[in-house]
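See structure below.
Left out: one protein chain. Kept in place: all the others.
Every chain is named by a letter (A, B and C) in the order it is written, and numbering of its residues begins at 1.
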Amino acid sequence: MYNFKNDYSEGAHPRILEKLVETNLIQQLGYGEDDYSKEAKTILRNKIDNQRAVIHFLSGGTQTNLLVISFLLRVHEAVISAKTGHISANETGAIEATGHKVITVETVDGKLTPEDIIKTLNDHALAPHVVKPRIVYISNSTEIGTIYSLAELKALYLCCQQQKLLLYLDGARLGHALTAENNDLTFAAIAKYSDVFYIGGTKNGALLGEAVVFNHPDLAQDFDYAIKQKGALLAKGRMLSIQFLVLFKDDLYFELALKANSFAMRMAKAIKEKGYSFLTESTTNQIFPILPKSVINTLLLNYQFYIWKEIDHDHAAIRLITSWATDETQVENFINDILNS
Amino acid sequence: MYNFKNDYSEGAHPRILEKLVETNLIQQLGYGEDDYSKEAKTILRNKIDNQRAVIHFLSGGTQTNLLVISFLLRVHEAVISAKTGHISANETGAIEATGHKVITVETVDGKLTPEDIIKTLNDHALAPHVVKPRIVYISNSTEIGTIYSLAELKALYLCCQQQKLLLYLDGARLGHALTAENNDLTFAAIAKYSDVFYIGGTKNGALLGEAVVFNHPDLAQDFDYAIKQKGALLAKGRMLSIQFLVLFKDDLYFELALKANSFAMRMAKAIKEKGYSFLTESTTNQIFPILPKSVINTLLLNYQFYIWKEIDHDHAAIRLITSWATDETQVENFINDILNS
Amino acid sequence: MYNFKNDYSEGAHPRILEKLVETNLIQQLGYGEDDYSKEAKTILRNKIDNQRAVIHFLSGGTQTNLLVISFLLRVHEAVISAKTGHISANETGAIEATGHKVITVETVDGKLTPEDIIKTLNDHALAPHVVKPRIVYISNSTEIGTIYSLAELKALYLCCQQQKLLLYLDGARLGHALTAENNDLTFAAIAKYSDVFYIGGTKNGALLGEAVVFNHPDLAQDFDYAIKQKGALLAKGRMLSIQFLVLFKDDLYFELALKANSFAMRMAKAIKEKGYSFLTESTTNQIFPILPKSVINTLLLNYQFYIWKEIDHDHAAIRLITSWATDETQVENFINDILNS
Partner (left out) sequence: MYNFKNDYSEGAHPRILEKLVETNLIQQLGYGEDDYSKEAKTILRNKIDNQRAVIHFLSGGTQTNLLVISFLLRVHEAVISAKTGHISANETGAIEATGHKVITVETVDGKLTPEDIIKTLNDHALAPHVVKPRIVYISNSTEIGTIYSLAELKALYLCCQQQKLLLYLDGARLGHALTAENNDLTFAAIAKYSDVFYIGGTKNGALLGEAVVFNHPDLAQDFDYAIKQKGALLAKGRMLSIQFLVLFKDDLYFELALKANSFAMRMAKAIKEKGYSFLTESTTNQIFPILPKSVINTLLLNYQFYIWKEIDHDHAAIRLITSWATDETQVENFINDILNS
């Protein structure tokens, strides 16, 4: 059985483990004050072309989302998200548990537009009987594999600024977005057209780790208190910083994401050739083909994946995910199995 | 400069890294459903002699404390802690941030007694104008290096049961407690005489990781939701379980703690021989000698450590911590420096 | 300008003020321990035919909703509500502010059905990545004027019991529901087919006050702590209990609601006769006629009311509310103005 269920089935990229071994017994200060943190942050600030950015390393996506959002909101403020957004659909009410409402918007492609924002604001006009929207949460790539273009992000950020909203971008799979074939965004553009974003490590080669970037230092003031308070401050912060050091020193991060995407696109191509359609127009490492249930059942004999959505009596959409660690032979096997289905 | 400031200055015990490398590319289910989790939990259940125990692996001590306490308390309930307790003194209001009061008790040795509990209950009799105490939080070893005896733990647990309170033991340094020269507790005794406890990995050889043990399965019902909600569910749960597997397969855990303790006790012996006294009667890997400030200043030229407490114009207490990774040569250097001070 | 905007434009029914004056200088214990509380609770327990019910008097609807829901839920649990439900639409994220998600369901008539519940449970199957539904919140009458029948409530409660969910009924306008022409529910039926409900006073003759009823005493255990903690325990609890005493001693409560309903129905009848339609099929004291904007603008010269929803370029739905204090002459004036429009 080969696992196409998610992009965290394996450990870390070997170079990360090598570096952990190599640095293991060098004494360092705890709680993120280690030398590797400083070095990794310098590299990242250069990559995003923002020397004023404040960067912290955290353990996972849900942790990062709840920390950033609860830190930036006042008690009566809320966050706007696509209904498919991770904070809405997959985080066990983590945001609500910090006291804040997630206002959801129905979308076709998992992306928010300025029109969505304006409509949401209009729907929340009856102050003080409603929450006050303050953060717009987006994911890139989205939870259904789509990506934002530069024009889309820019328009959304402009709208946020006009409406005094903060734009926060969840980059759990940011590497996959930035290496998609139809992408025209860069790290620097994201840093310019968002207030806060995070660069996901867990799903792109790290054992664990996300780098949260505050593009404006004033927003980050005292964030270290919040990290500690929510139980997210690792004593051995080196664990996180070393991984980002390895991932970004030679752009390994992009190399790994590109590999994952290319595997997914090869699988998508075969599926398309075979005449099947897709639930969403993904160009990244998650694809959602709609297959006959008989085909799905045959595939399930050799592969693990999620059945995502019932389409009709005879068809369902499934989710296939590839990663930096995906075995090329298995990709080829899968393609053959599809073509022969 | 050698660092006696804390027990997380280095990475992990080499055997842990070896195992991470060895298992790195084996596909596993995410979110704690990996095979290593099952194996590690079986080993731990045997160690504590409680086959019904429910065990989860988490990332750090503050995270574990806030998760357990907020999960077990209802809105109006509170936790009792020694004033020196980690949840009271060192966690940035993490418990309060989940909505619950920490009722603090002044102690001489960092330990709670049945008398402390009864007095606290009497002080909270004016319902409903006061919170309702529900959990008793203790640490073993304590934040000032002392440990509980079997008789003390048993008496405290009996008191808790009579008063319908839950007893929760923070074992960030449980290995050091159980290998102290004056210890008469065992894992099995702790499992028997507490409701929930955790076994600390971060401060005894792991990169990160704490194993929380619910001695009664009904208390653990749905705890997995809470782990996810608080951002503590690692996608690659194998990271945590593999470490506990290595630490407990051949009792490496106790070996490492014993080593840390023995270094601290050697340093303590020298300090005592030199005629200095101590702030607390520690028998574990943290010691708090009271030294002349002139001596402290000389030591600071070669060693890093916390100045813990001003004692008088000329003296202060310092904190020295050793770990499994402490360099024996540096311990000997320090002893020489003390003896020649 | 006459106000049809809401049912709290005036003070209290005069008999309530008389009783406040009459009892004013009689010393009573504070915090709900007054003699009037005991008397009012006895009367209510008889009315609902449940001697085991635990009753508390609170100040307002949002306060009652947030108290009951946050008290009954554990950290990872959530409440299901119609999208039009007050906790979803009109309470500034009060439930989320206590840490819990409100799962919303689109409905046509503001009411939840067993099918809605089952679908919601199915949508929340992927534990622990989603919240766990635990309470079903309904309003009777609903926020759009409709009411539950006995059969509907019974079916919903049966479904809740089978699914281990609690059913909580918001009775801000319960009097209006129970006196609607198409109603077949009674207080006793509501007490039998719900776990907790509240009887609204503020919108039916009281200055302020809601009576929350726990039909099963075990659910109410320690609720007094929560009342105090959320700032809802009035020092002079007599203020609330005296009002319920007056409202329920001679069924004044029903008399007042009936009057409000009959005014609304007279207005609705005229609107229907004139050929206009309605947004919702209300039989209570809130009606939502769809009128030409030209008619609305003329009415606005003499009456205050909410413009509820744009229907098309020329039409909008408005909300008209009547109460125990509505002036019959103004009702007649309004009817004439409609008929002559």
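By our rule, a contact is a pair of C-beta atoms (placed from the backbone, for glycine too) under 8 Å apart; a residue touches a chain by one contact, two chains touch by 3 or more.
Here the structure is a predicted model, which means the values were calculated and not measured.
Colleague: Which one touches the absent chain: A:13, A:41, A:132 or A:319?
Modeller: Of these options, the touching residue for the absent chain is A:132.
Colleague: Touching the left-out chain: which of B:19, B:47 or B:100?
Modeller: B:100
Colleague: Which residue among C:82, C:97, C:156 or C:287 touches the omitted chain?
Modeller: C:97
Colleague: Tell me which of B:130, B:219 or B:311 is the one touching the absent chain.
Modeller: Touches the omitted chain: B:130.
Colleague: Could you list which residues of chain A touch the chain missing from the display?
Modeller: 70-71, 74-76, 98-99, 127-129, 131-132, 222, 224-229, 233
Colleague: Can you list, in ascending order, the chain B residues touching the missing chain?
Modeller: Residues touching the hidden chain, for chain B, are 75-76, 78, 89-93, 96-102, 126, 128-131.
Colleague: Contact with the hidden chain only, please: which chain C residues?
Modeller: That gives, for chain C, the contact residues 2-3, 5-6, 8-12, 14, 17, 20-21, 23-30, 59-60, 62-67, 91-94, 97, 202-203, 207-208, 225, 228-236, 238-239, 325.
The rule is short, and it goes like this: only the chains that are shown with their structure count from here on.
Colleague: Centre-to-centre on C-alpha atoms, which chain is most distant from chain C?
Modeller: Computed centres place B farthest from chain C.
Colleague: Starting from the mean Cα coordinates of chain A and chain B, work out the distance between those two points in Å.
Modeller: Distance between chain centres: 34 Å.
Colleague: Counting in whole Å, what is the centre-to-centre distance of chain B and chain C, each centre being its mean C-alpha position?
Modeller: Going by mean C-alpha positions, chain B sits 50 Å from chain C.
Colleague: Scan chain B for residues touching two or more other chains and write them down.
Modeller: Residue numbers touching two or more other chains: 225, 228-229, 233.
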